[in-house]
Every structure is written in structure tokens, then in C-alpha cells.
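Provided herewith is a single structure, encoded as C-alpha cells, for subsequent inquiry.
Every protein chain of the complex appears in place save one, which is left out.
Moving on to chain A:
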Amino acid sequence: MPDLVSDSGQSSVVPLSPDSPTPVVCPLHHGLKPPISRLSLSWSRGNSLRVSVFRKPAEDGEAGGKVVEVKLGDGDGEIGDAQWRRIAYGSVSPFALLQSRKNSMLSMSRVSASSSPYGAEWWDYVMEYSREINVLLGGQKLPPSSVIEDPKTVLKKVEEPNCLKAAWELMEIFYADKQIQTWTPERLLDWLADYDSLLSGTQPTVHSKLVNFEKELVGLQAIEEDAKYWEAISSALAVGWLDIAVKMLRLHGSYQLDQLGSRELENGLVEAVAVLISKMPRMRPGLAPGKLGECYKTKPDFIKAWETWRAQITKLDCSAFWVQCDHRQTREGLKNLLQIMLGNANILSSATCHWIELHISHLLYIRPFTMGLESMYSLAQKCMQLKPMSSPHKLMRLLLGILGENIEVVLAECSRSFGPWIVAHAVELLTAGSTQADILLHEERYNLGGISMEELHRLVYAQVLSSHALTWQIAPIYLTSCMKQGMGLLEILLYKQPVQHNKILLKNIEICRLYELDNVRSKITKIAGVHQWKHGKKGSGVFWLQQARDEVRLNRIAQQLFDFVGKSISDESFKQWEGLIELLGSETRTAGGLEFLHKYRDFKRSLQKVRDGIATAAAQKAAESLILLMKNPSTPHRFWLPLLYDSLKLFNWQECPLLNVSQTNLLLNKLQGLSMARLRPDFIEADLPPQALSSVRLALATNLGRAILEE
């Protein structure tokens, strides 16, 4: 942290550049008694910093340390955390839809081998995507101020504008919307009308000028006497807010009924100007309700209309009525408005505040036929010379990048000012617009580890999503759209999720199912199974291991069970054990060891009955179970001896020999095999008395003798 230490200049770790913002010091309340001996800092989830504070070990009964999580704000604060998540959730579907459309178009073009992979409908898809995202970014809707419209309210606000939406719309205008290429200046004008207020924070704008005037308006009696009134109208007109200009003109005193008679000529001039303003030809397909102007869709029509309109203005300008108008402010004010419409550069410059406003006014009145980014860019540079800005607003930096046709600057500005979300999503707009951008963003770069810029930005965004407990589930959508490293990171993400809670675990597994990550699924369920088993939830443990088809561990569990139960068969533990076997299920395919356990349980059960009574039938049954167990290949070798040792009583059965010759021979063979196996180094000695083997052999030999006699 850049604190006092760095002042000495010797012990600083991170060199502080002088132009970095002043460090913010926030006190941390850890509530520990001094002395503090050690501090440790690490990243926690998301934007949280984990600060661990340690004391020197002391015998005073105080806590030895404490961990505090410090949440770091992301500075801007225009959009809250919950709103960011809402944007993240909402952009998933449009993004996924666009990706799937892109993929299907690419595969189509591979079949038809046409020159361009994207058809004409591609533009519609991109615009649909852009509009959906745009709606999502909509700011908070403001409540309608009142039902009856106040005649003195000049500016109407429907929703609180935000920079993120403004930035998105800028990119939509210049990259996505191919239908508006001919009327980009008009779109830029609309954009400025919506977002001029955002620029007011750093320097005065026409919007702030109008807001200030609106406040004074209520107290003014004869507003046409006030110079500010005329200034406000000319500013609104200069940036093309015709409706506002006309509305304000009609507040002119000469419209009042009691004055109409005496100021007829004056009123006629005001109205003439107002009509001229509202008849201004505009090169665009249509206008929003309430906006003024006459629309022309084709350039020749527009040029014709423009020339007629200009001629009308010139005619009015040279009219003889001006001399007869005795109200000086009105006369000068109106003349000024006519000059604006005639494109007087000086007056335009004084009527506007910000360079972008000047830019718009030039496009409107001086160069109405301007098209193409190149000429707009050179005009912008000219305007900036006239109206320099002290510290450029982030939206202006972005606009300059766009006008300068520099994709890298646009991306850098987006990422610097608006965060990873916009970069990941705007790439679609950028690449839709130009082949050059397409190549630039899709080229695999050595310095990025072989991935493209597009992939890099998606990965960065996915990383942001992954770090939050509520958004990690949507990260896979972005990761799977990354060809090179997406799947690897997705696997890491899935492995990182906690397995303690069934619900999260199941949500995790569902993602594996969706993306057909069967091996990840089986590993996760394995981890969960082991976790649950270790925490005493044997039932869940076995369940998850069965889900994972983890025969190795299930067998291990079966063996553990055997060890546990094999030592003592009290009723209580037998019940426990039986419950677990029940749980392990009768599905033989899950685990061979389990099959053995089932049989072993049956055997133990019948053996127990034998102990309780002396019924030969029960003993017969126990002997049968034993043979079944010994014949079964799934019975582990290490259990042969304990099984036989447990059955000593059966071999020495008083009434009759329970095993016939062939059965006894089988057991003797097994015993022989066991003696051989003992010589191998990996043999595990059973926990039995040393004479166990010989006593079993003796008992079997006795049984064999009796059986031979019997037969």
C-alpha cells in the first residue's frame, strides 16, 4: 500500500508515479489489542481483500489474531453491484443466441463455399443483439413528474442516462447499424440529445445551460427582455434540439393575448422563425414523436429541400419587416437564430459549449452533406481546437477512437473506462462492422499465449463472473465460446466449486451434463463422495461414489466395513453395518466388493443363528453360504482365512459333516493357495492368532475324513 513508508523513497515496494491519484487511507477496525506483530494480505473472492492480523502469542487470554475482509469498491459507483449482475444475467441469452447463429452461418458457408461467411441477415442478427443489450442497460425509469405538462418545463427526462448505455449506443451507431450509414450525423445528434447531461460533470454544456435557465424561468416576467433567454434558444437550435427551441420561442411575450394586438408584427416574426425551424429538412427516415423537422430519405430530395429552406431563411433575413420591429432584443435574437440556421461559424461557436456540440452544429448547418468517418474525424479535430477540453470525458475518448477508426484505441478505452463486460460484448459489434477489425481481433497472437484478442477479452470477463458466488454459473457460456483455453478454464472453475452443499454440487453437475463433461462430473462426484464420507455422512458418501462409479473407493469402503465389523459383531454395530450395506445397494455392477459384502452379511447372519442355537438346518445354510463365498471370484483373497477361521465351528459340527468331499477339497485347495500366497511380498497378514491356519487345516482334514466315511 502506498503509505508513509514510500515517502522515504527507500523501502517502497511499488514505485509511485507522481500523477497517480492520491492514495485513499481507510482505517481498519480489527479490534485486537496491540502489539500487532504481523500482517498478511491476500485476495479473497471477487473484489475483496483479506487482511489477517496477528498478535504476538501472549498468555493474556486475548484472541491471537483476526481475519478481516475489506471490500474494494470499483470507483465509478454509477452502476451498483446488483445492477451489474442484472446486466450480466440479461446479456447471457442475447450473447448465446448470437454465437449459435454465427456458428450455424459459418457451417452453412462452409457447405456452400460462398465468399463471405455471413449473409445479409447477419446484420439483422447483430442489430437484434445490440438492441437487446441496449434495453438491458436502460437506466432507472424516472417517475412521470406530473400528469399536466408544465408549459415552462423545457427539458423532459424519461430515464436517468448512464455512461455505459451511452457508450454502447455509440458503438451501435458506428459499427452495428448498417441501415443508418447515410444518416450517421443525425444519429449522433440524437445520441447527444440523450447523453449531453453526462458531459456536464466536467465542463459546461448546452444541457447544463438549459437546466440553469429553466430554474430562472419561473421568476421571469418578460423573458424576451432577458439575454439569457435568447442565448438558451440559440444554443438549443445550434445542437439541433428543434422542439426545445420552438417551445421556448412560443414562450415569447408577444404570444400573450393582452399583448397580441400591440405586438402583432413582432409576433409574426417570432412565429415565422419558429415555423422555419420546425420545417428544417433532415436527412433521416423518421423522427420520434414530438421532434420537429421534415424527413428525407434520399440525398437528392434532401438537397433540394435544403436549398429551398435555405432560400426561405435568406428571404426572411432580408425582409423589410425587421426595420419595423421596435423590440430590440427580439430583433437581434431572431436575427441570431437565422444566422445559426445559415451556418455562421462564429455564432455557432459562441452558442455551443462543448466541442462535440460544436461538431454537431457544424454537421447540421455548415456541412449537412458530410458523410464518412474520415471527414467527421477531421471536423472533430477542428472543433477540439476551437473548444479545447481540460480532461477529456471517457465517452469523448471513446468517440474519438471510433472516429479515428482505431479499433485498438476503442477497445482500450472500453476496457479502461467501462470494464470487462462491455469489451467482451462489444467485440461482436466491432467485428461485425469491418473485415479489418475481424482480422485484428481474431488473429492468434503469440504474446497472448496463442489466443486471439476476442478470446482474451471473453476469458477476462469469464474470470470476473467466476469470482462471484452468484454469477459463476454463467461463466461457462463465455468460456465455451473460447476455442483455445475456454474448456480448460471451465474445468478448473467446476473443480473449484464447493462440494459440501448438495444444491451447489447438483448445479455444478448440471453444467457438466450440459457441456458433456462426463469425466469432470465423475471427478467432482468422487470429491464430493470422499468429502461426505470423511465428515461422517456415510450415506451421502456412498451415494456420490456410486454416482461417480468409483469402484476402487467403494471397494475400499467395503473393506473398511469388513475390518470394522469383522472384529466385533455386537448387535448395534451389525445394525449399522447392515444399514450401510442396504445403502450400497444390490446393484452388482457398481462394485464387486459390495457383492461380496452382501454375501458376507448373509453368511454372518446365518453363522449368528448357528451360535444362538444348535439347529443343523441353520448350520447347513451357513455352510452353503461359505461355499458360495469361497467360490465367488469377487471375494478378496485376504478374507479367505478369516472366513474359514470364522467357520471352524461348522467344520467340527457334531451331528454330521456339513461339507461333502468335493466342497472340502475346494476349501483345502483355497487354503493351499493361501499358503502359497503368503510367500509373496504383497501379502497382507490377517489379524488372527498365529495357529489359525493350522487349526483350519486340521478341522478341514477332520471334516474330509468324516465326509469320506459318510459317502
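Just so we're on the same page, a residue touches a chain if its C-beta (ideal position, glycine included) is under 8 Å from a C-beta of that chain, and two chains touch if they have at least 3 such contacts; residues count from 1.
Assume contacts and distances are computed from a predicted model.
Colleague: Assuming one chain is omitted from the figure, identify its UniProt name from "Nuclear pore complex protein", "Sperm-associated antigen 6", "Zuotin" or "Methyltransferase small domain-containing protein".
Modeller: Per the UniProt record, the undisplayed chain of the complex is "Nuclear pore complex protein".
Colleague: Have a look at A:L28, A:L470 or A:M676 and name the one touching the chain we're not showing.
Modeller: Result: among the candidates, A:L470 touches the missing chain.
Colleague: Where the complex has a chain not shown, which of A:R86, A:K335 or A:R556 is the residue touching it?
Modeller: Of the candidates A:R86, A:K335 or A:R556, A:R86 is in touch with the missing chain.
Colleague: Which of A:Q259, A:S278 or A:Q547 touches the chain that is not shown?
Modeller: A:Q547
Colleague: So which bits of chain A touch the chain we can't see?
Modeller: 71, 81-82, 85-86, 89, 92-93, 96, 468-470, 473, 501-502, 506-507, 510, 513, 536-540, 543, 546-547, 576, 579-580, 582-583, 585-587
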